Each structure stands twice: as structure tokens, then as C-alpha cells.
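Omission of a single protein chain aside, the complex is shown with its protein chains in their original locations.
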Amino acid sequence: MTLGIDWTTDWIRRSAAVVSEHRGELITLDREIGDGDHGENLDRGFTAVLAKLDDLPADASPGDALKLVATTLISTVGGASGPLLGTAYLKAAGAVGQEKELDGAALVALLTAARDGVVLRGKAEPGDKTMIDAWTPAVDAAAAAVADGKDEVAVLEAAAAAAEQGAEATEPLVARKGRASYLGDRAIGHRDPGAQSSSLLLRAAADAAAGAPSAGQ
Amino acid sequence: MTLGIDWTTDWIRRSAAVVSEHRGELITLDREIGDGDHGENLDRGFTAVLAKLDDLPADASPGDALKLVATTLISTVGGASGPLLGTAYLKAAGAVGQEKELDGAALVALLTAARDGVVLRGKAEPGDKTMIDAWTPAVDAAAAAVADGKDEVAVLEAAAAAAEQGAEATEPLVARKGRASYLGDRAIGHRDPGAQSSSLLLRAAADAAAGAPSAGQ
Amino acid sequence: MKKLINDPKNVVDEAVAGFEAAHGDIVTVSHDPIYIARKDAPVAGKVAIVSGGGSGHEPLHGGFVGYGMLDAAVPGPVFTSPTPDPILAATKAVDSGAGVLHIVKNYTGDVLNFETAADLAAADGVEVRTVVIDDDVAVKDSLYTAGRRGVAGTVLVEKIAGAAAERGDDLDAVAAVAEKVNGQVRTMGVALTPCVVPHAGEPSFTLADDEIEIGIGIHGEPGRERIKLAPADEIVDRLLKPVLEDLPFASGDKVLLLVNGMGGTPQVELYVVFRHAAEVLAGKGIEVTRSLVGNYVTSLEMQGVSISVLKLDDELTELWDAPVQTAALRWGR
Partner (left out) sequence: MKKLINDPKNVVDEAVAGFEAAHGDIVTVSHDPIYIARKDAPVAGKVAIVSGGGSGHEPLHGGFVGYGMLDAAVPGPVFTSPTPDPILAATKAVDSGAGVLHIVKNYTGDVLNFETAADLAAADGVEVRTVVIDDDVAVKDSLYTAGRRGVAGTVLVEKIAGAAAERGDDLDAVAAVAEKVNGQVRTMGVALTPCVVPHAGEPSFTLADDEIEIGIGIHGEPGRERIKLAPADEIVDRLLKPVLEDLPFASGDKVLLLVNGMGGTPQVELYVVFRHAAEVLAGKGIEVTRSLVGNYVTSLEMQGVSISVLKLDDELTELWDAPVQTAALRWGR
């Protein structure tokens, strides 16, 4: 079973729902080691995405939907996460081109391009306590799952689980990028808000693939 | 036993001590229905008085000492209580002239002039919830004691007791002068800080006459 | 109490010394007795204007000393009127012979201390007029109160009277302009949080997390009534209503709208308030032709705002627009 436009828009809707649901939690994480706006930023962005989603032409490809997310996030989120996540979706859209159906390899290409987009703009390395620390294990786990011959649902499940672990693993780290880097040792013990939100987005991707009941519906 | 310069300077020293001791209480009363500076104002004033008291010539009269208090309060207290109490002491000094020894009648004249001085400057009437509400019963009680043939100690004791009652009796009043008047009904239940401090000053006068052990010594 | 101070007893002295160090191009400072004077005072032939009062309302009054506004400001201890001595000294120091106007906010202490100083100055041959400012509509002006308080409207009186003095009006004329402004300005304020007087060390009053105090004065004294926190627009409506009804202001009036921060209010909030206040005035046909937004007459770190409306005519507008060069208000030079 490959994943097409229905999966993509479902992923996007679930993303909006999960970001809205976790808005307060993300704000709190960002208040602790940043400036307290991360949940608000993403919620504003995905609310705008939702509003535009119905305008997608019926024959849109996954890449078209991802590009819509990219440009909308870039023009509504602001802050650090706006350009970073926006670039992630933009590069992801580029990676899948006009393909209508994505198989495991295409999903790995999508995730890899997204992660690389964040690195391109933000220059963060793994272990810097940023959203990269959710994306990179997700990319690796997805690639391993494909190598193991897993199906698309399992590939995204592996990515989501790895992203969740990656987000959790940011807790003991000292930050080297973003606002948390100003804190030095005092960032230790706090989860990076961007890693957390990225793990939520990747979980939404897996849930959409698995057809899990959606919180937003 | 008439009262001379020793009583006067003892009164002044006791006033300084009692104001310093009750500084916090007067601030709190003034915070509740005014602007929270009454204790600080009087403490600043009487501290300055104390510093000048030793400069009084050996042959000074009670009136000289009262005039020193008056000019010092006027030039150091500020706020409403500075000019009001300053005028009280100034008029009191005028009332006793250069008499060296004050008998009951002279004490009544002193207290009456002080009260009238406050009224002259502040235009308050009894029941307006001001320091007048301590001074006026004190004047009346002192006059009654003299009429009853009481000695000077008893006259001042009567004044002090009446002032204390007068201060307490300001609690249920609505204020018509001073900052507390802005509060309307909300001043009810609070004692007027100026009435309270005046009652403390009159208690100090009685204590000095009675030769009670002094807090400041 | 959390403050950037050393000994509470020295706050005013040290702040004035800092003011002197920062604004030595505009003012000179006398430290004993304490007052802040315009650097080039006395200005030959010009009526001098002296104001003052308790500290804690900065930039009032020291921040308004300079060309086109005050000749001297006399700061008392925090929230306590200065005594007559420094008022007298300042009055004599800035008098050029053309006389001195005292601008006094209507509080018993300020009135009495300035009164004594004026008497003493007169005895020394200085001609003094006094204008008492009482723009606060929160207080009923009746036999049952000490009368309306002088609040944020004071800055408008000082600016406009200062311009009149600067253009060469004589003492009676400057006093008349000041009276006119006082007669045409109305103010009402609200506090969201109390302030902490340094020597008291505790909040001037307590407000629950969802309470605000309407009709607040500028000394941390409680206001007229306590209500539940409401959206800014509702609060503005509530402040503006008595302000507009009192004069009353009417359709066709041109006005200056002053939204004054109480010291601890973020500037975004002042502009949120200004927006709706201007909207309400427009809705009533009252035209805002001049505006002022910022911390001008404050209560230490209090959060809150006051709204003042001053009815303008050509003369007052021209005097408002005239150049002014002080630490806190400056244009035209």
C-alpha cells in the first residue's frame, strides 16, 4: 500500500489538530528554555494551512500539498521554527516531485530532504538540542525499516517512534543552537520544544498512514 | 507642680521615640487609606528635631522648644502633616510665649492654640476623620480637668486619654479631608493615621509629665 | 520589595544625581536644598514656572524642566510633598524679576507647602501666582472631599503654560493660560497592580488577580471602585465616560488625547488603549488633533493607565506645538 494525496492531507489535518491540542504544552516547554511562543507559532501556522487546504485542486499530488504547507508556514509562523519547518516541507515537496503515490523509498527521501532543509537553514548538528534531534533519528529509522522490507505504515511508525525517542533524548542536553543555547547548563533537564513538535508532526504522519482514529475528527 | 523646659524637652524626646517606634504602624494605617508615608514623614521630622534639640540654649523656655519643633517639622516633614503639625507647634509656642513654667491653664492654651493652628491651615471640622479628631477631644478634656481643679499631670493624662479615644473614634468615619476623603465609604473601618500619631504625641506629653519610664531611654 | 535602589532613604538624592549626570546639557541641580533648575535660569525678562511634589511620578516634574516648559522642579521624598524650603530656594533661584508661577497639584500637602513657600517668597519680594491642578474626575469636588486631585493633566498645563512664558506672556497671562488648561482637561485612571513605596517596602494596596482599581490616584492610594478585570475596550469606555461627561466635551470639539502609563505598563497596552479611546471620541464627533502616549505622570512601577482629554482651541494648539526641550518632552529644537 503506497501513500497518496489522501494520506498527505490527512497528515496535514492531523498535524493541525495535534499542534492545536499541544499548543499549551509547547508554549510551556518554550517558556522554560526559550521565549514561550513555540506552541502559538505553530498553531497560527497550521491554522492557516488548514484554511488553505480546501483550495488544493482535486488532482493535487502529495508534493503540491507539502508545498502548500511550506509556503503557508513560511508566511505565517515567523520565529525560528517558521523558516526552518517551512524549508523542511519545501525540500520535502521537492524530493517527491509530482509522484502521486509514495512508497517506502519515497518516504525516506521525503524525510531526508525535510531534515536536510532544516540543517541547510539552521546549521544545527545532531545533539545541538534542536528539532534536528527528532528528524535525524526519524530519517535513520525510516531508512532502516525500508532496508528491512517494511511497508509504508511501518516505515512511518518507525520514524515516529524514533522521533519521539529523539525528542525525549534532548532533555539531558546542553543547547548549542536557538534560544536555549543562551542558557548553558541550565537547559539541561528540559525537552526542546521544536524537537517535541516535530515528533508530534511525525506521529501524525504515522497515524494518518495507519488510519488511526483522528483527534481532530 | 507646673511644667517647665525639662518637661518640654522630655516630651519632645519621647515624641521622637514613640514616632520612631510606631513608624511601621503609621505607614500601614496610611497605606490603607492614604499613600503610606505618614510614619516615614513624622520619623524624618522628629529625627531632625532631636538632632537640633541639644542646640537649645540652657535658659530656653517651653515656647522656644516648641518653636524649634515647629520650624523643624515645617522644613523636614513635607506632605500634609508637616505644615499642619508644624503650624500646631508654632501656634502652641505663641500661646505660651516666654513663660518658664506652665500651669493647667497654660497647657489648655497650648493645646487649644495647637488645635486651632491645624484648623487654620487645614480647615477640617471635627468628624472629618483627621488629626483634629484627636486634638479636639484632647483640648476639651484638658479644659474640663482644669475646671475640675486637676493638676498638670492629670490635665495631660486627660488630654492623652481623650486623644486616644478620639483616634479610635475615627475608625467608623467617612473622611472629608486629606487623601482618605477620596475613598468615600471605603475609609470606614480604618483609623486615621494623623489622629493616631497625634494621640501618640499627646500620650508622650502626659508620660513626660508623669515621669513615666521612657521607651527611648 | 524588588527595586534597583541602594538605601531607600537615598533614592531621591541618588536619582536626582543621576538625572543631573544624564541631562547636564539641560539642567543644573541644587542638592541642598534639592531642586532641579533650567540650565540658563533665570531667563531675563521671562516669567518663571516652578512645579514640584512628591517623587515617584517621574518624569514629572524634573523631566519637564527646560526650554519652553518648567524653570524649576522641586522633588519631595517619594509620594510626599516637598517642604517650603526647597520650593522657596527654587523660586528665588529662577525668578528673573518677571515673577514666578507655581503649578501645584491639588493635594493638601502640596497646597500647604507651596502656600508657605509662596508667602515667604512674597516676603522676599518675589511675585508669585499659584495655579492648583485638579483634573481627576474620579474624585467628587465637594465639601466632602479634599477636592479633585491633580494627575496626568499636569503635564499638559506645564507644557502649555511653559510655552506661554517662553513667548513672553506676563505673570498674569501665564497664570491665566495655566488656569485655562486646567479648566479644560479631565482625567481618569485605572490600576491593574499597586506600587511599592521604597520606605514602606510593601504594596500600596492589594488587588486580587482578577481585580482592577478604577479611579486610581497617582500615589498608590486606592481608587473609586474595584471591579473585575475586563477587556481593554470596556475599561476605556468606563474611564472615558466620566471624563467626557464632566466638562462636558461635545461633538465638534477638537481635543488633545493623552494616554498616560502609570510606570509599569507595557507600551503595547498604551496603544491598545489609545486606539479605542480615539475610536470612542471619533464616534462622538470629537476630533483628536493632538496626541500624547507614554509614561508622563507615573506611580513608580504601577501597571495601569490614565486617559486625559484636553479641549483645544487655536491658542492652546499653537502653544502645545511650540518648541520644548526637556529630558522627557522634546520637539522643535
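As written, the chains take the letters A, B and C, and residue 1 is the first residue of each chain.
In the analysis below, contacts are C-beta pairs under 8 Å (C-beta built on N, C-alpha and C of every residue); 3 or more make two chains touch, one makes a residue touch a chain.
If you're wondering where the values come from, they're calculated on a predicted model, not measured in any experiment.
Chemist: Give the labels of the shown chains that the missing chain contacts, considering the complete complex.
Modeler: A, C
Chemist: With the full complex in mind, choose from A:9, A:61 or A:76 the residue touching the hidden chain.
Modeler: A:76
Chemist: Please pick, from C:80, C:265 or C:308, the residue that touches the omitted chain in the full complex.
Modeler: C:265
Chemist: List the residues of subunit A that touch the chain left out of this view.
Modeler: 27, 31-37, 40-41, 44, 74-84, 121-122, 174, 176-179, 181-184, 186
Chemist: What residues on subunit C make contact with the chain left out of this view?
Modeler: Per the touch rule, subunit C residues meeting the hidden chain are 2-7, 11-12, 14-19, 21-23, 55-56, 58-59, 63, 78, 192-193, 195, 209-210, 212, 229, 231-233, 235, 257, 259, 263-276, 278, 288, 291-293, 295, 298, 300-301, 303-305, 325, 327, 330-333.
Here is the rule we go by: only the chains that are shown with their structure count from here on.
Chemist: Does the chain-touch network form a line, ring, star, complete graph or other?
Modeler: It is other, because the touches fit no line, ring, star or complete pattern.
Chemist: Write out the two chains that share the greatest number of C-beta pairs in contact.
Modeler: Looking across every pairing, the one with the most contacts is B-C.
Chemist: Using mean CA coordinates as chain centres, what's the gap between subunit A and subunit C in Å?
Modeler: 55
Chemist: Let me have the rounded angstrom distance from the C-alpha centre of subunit A over to the C-alpha centre of subunit B, please.
Modeler: Each chain reduced to its C-alpha mean, subunit A and subunit B end up 75 Å apart.
Chemist: State, to the nearest whole Å, the distance from the C-alpha centre of subunit B to the C-alpha centre of subunit C.
Modeler: The mean C-alpha positions of subunit B and subunit C differ by 33 Å.
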